[in-house]
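With one protein chain held back, the other chains of the complex are shown just where they sit.
For reference, chains read A and B in written order, and residue numbers begin at 1 within each chain.
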Amino acid sequence: MLEATDIRVRFGGNTAVDGVSLRLGRGEVVGLVGPNGSGKTSFLNAICGIVPATGSLTLRGVPVPMGRPLKVRAAGLSRTFQTPQVFDDLTCVENVMLSGERFRRTGFLGATLGRRRMLRDEHERTERARRALATVGLDGMWDRPAKGLAYGQARYLEIARALAGEPAVIALDEPSAGLNAEETNRLAELLRSVSEQGVSLLIVDHKIEYLSRICDRIDVLELGRLIASGPPERVFQDPAVIEAYLGT
Amino acid sequence: MTAIRALHPLPAGTDPAAAAGLAGTLLGPVAALTPEMGLSPMLFAFGAAIIGGFGRFGGVVAGAVLLGLVEQFGGGYISTNWREVFPFAAMLLIIAFRPEGLFGGEARARL
Partner (left out) sequence: MLASDRRTGTAAPGRRRAAAAGGLPPVYGRRHYLTVAVVLAVIALAGAGNTGNMYQISVFNTALTASVATVGLYFAYQLGGMFAFSQAAFMGIGAYTSAILTPEHGFVFAAGVALIIAAVLAYLLAFLLRDAKHMYFAIGAMAFAEIAVLVFRNWEVTAGPTGGGMLYGIAPPSVAGYEFATSGQIFWFLLAVLGVVLLLSVLLERSPLRRHALAVKAIPQVSESNGIDPRRSAMTLFTYGSTLGALAGVLQAHSLGTIAPEAFEVGVAINLYLMLLLGGVGSMWGGVAGAFFLTWLPEFLRPVKEYETVVYSLLLLATIVLFPNGIVGGVAWLAEKVRHRRRGGRSSGVTTHA
């Protein structure tokens, strides 16, 4: 589904990501781990197109240009951010309705001349959004402003938004940050069920416990390079990996 | 040279009131003073700061001089009636193509 090859990210003199390649199959869950500063978030930002990077990217078999977030999104890659980015001024359902693959008739002409079809599309989008909200358990808040959400709920809202666009791949940046053990477990369950629907997941995180449970594969970065890749049990026993973590 | 009429925006730390007073004094002999006249020179000042890059006194002065020059030469070589347009047009174009100014400064809004 996703194929990133030889991604390099440079900031000034520093090389944050030094030729990392990664593949995700359909429905595969990959955890991207590594000590702080290993380049995990930079890698994520690079494939999402929001930082300049070199390398190549293919989604659903189609090559996607680097550095173009709109094109990346259109090709089927959604993401969540380290801190939940919700739009306070909008209701929860509107937050979720923001993502989508078809943006026809969302502009001025759609609001005026093409109104009937625009409203029909809006009904469809609302349905889809509410289903996504139901999947994450937030449907009760659908018409409440997003401003009132608790931290954990905002996280789920972000995931619902990523889901609603019917992506091929969702990239999650530290989704368990700020959640306690019980909430993390619930998150893990949610992510597992999402992947069972055929969506591939790339999860950047620190909490080894839940990653071991739900990931098909773990890739480890250190100082911008891939130092290990394989099933969780094997990778987390790898002496090189343990050394990398202890070394920080 | 009417470059004098371009006011200098202030590098950090200068007492704003004093500088404004000084600018007003400099401006007085050149243009007739009216209470409503605050806006155009202010725009000039901002334009000069943008061209020269904020926070660098030398850059800002250079920007002011540049705008004054643009006005004079535009007026001299192209048309006297329209001479006031040239500095504003220059400002517009520079903001459009190089918001960080000719001499560098703040980055543009690359989303």
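We adopt the following convention: a residue touches a chain if its C-beta (ideal position, glycine included) is under 8 Å from a C-beta of that chain, and two chains touch if they have at least 3 such contacts.
Everything numeric here is computed off the predicted structure, so don't read it as measured data.
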item: Which residue of A:Pro145, A:Gly178 or A:Gly230 touches the chain not shown here; value: A:Pro145
item: Chain A residues touching the omitted chain (full complex); value: 48, 50, 69-70, 72-74, 78-79, 81, 85, 87-91, 93-94, 97-101, 103, 105-108, 110-112, 115-116, 118-120, 122-123, 125-127, 130, 139-140, 142-145, 148, 161, 165
item: Interface with the undisplayed chain - residues on chain B; value: 36, 39-40, 43, 46-47, 50, 81-82, 84-85, 88-89, 91-92, 95-96, 99, 106, 108-111
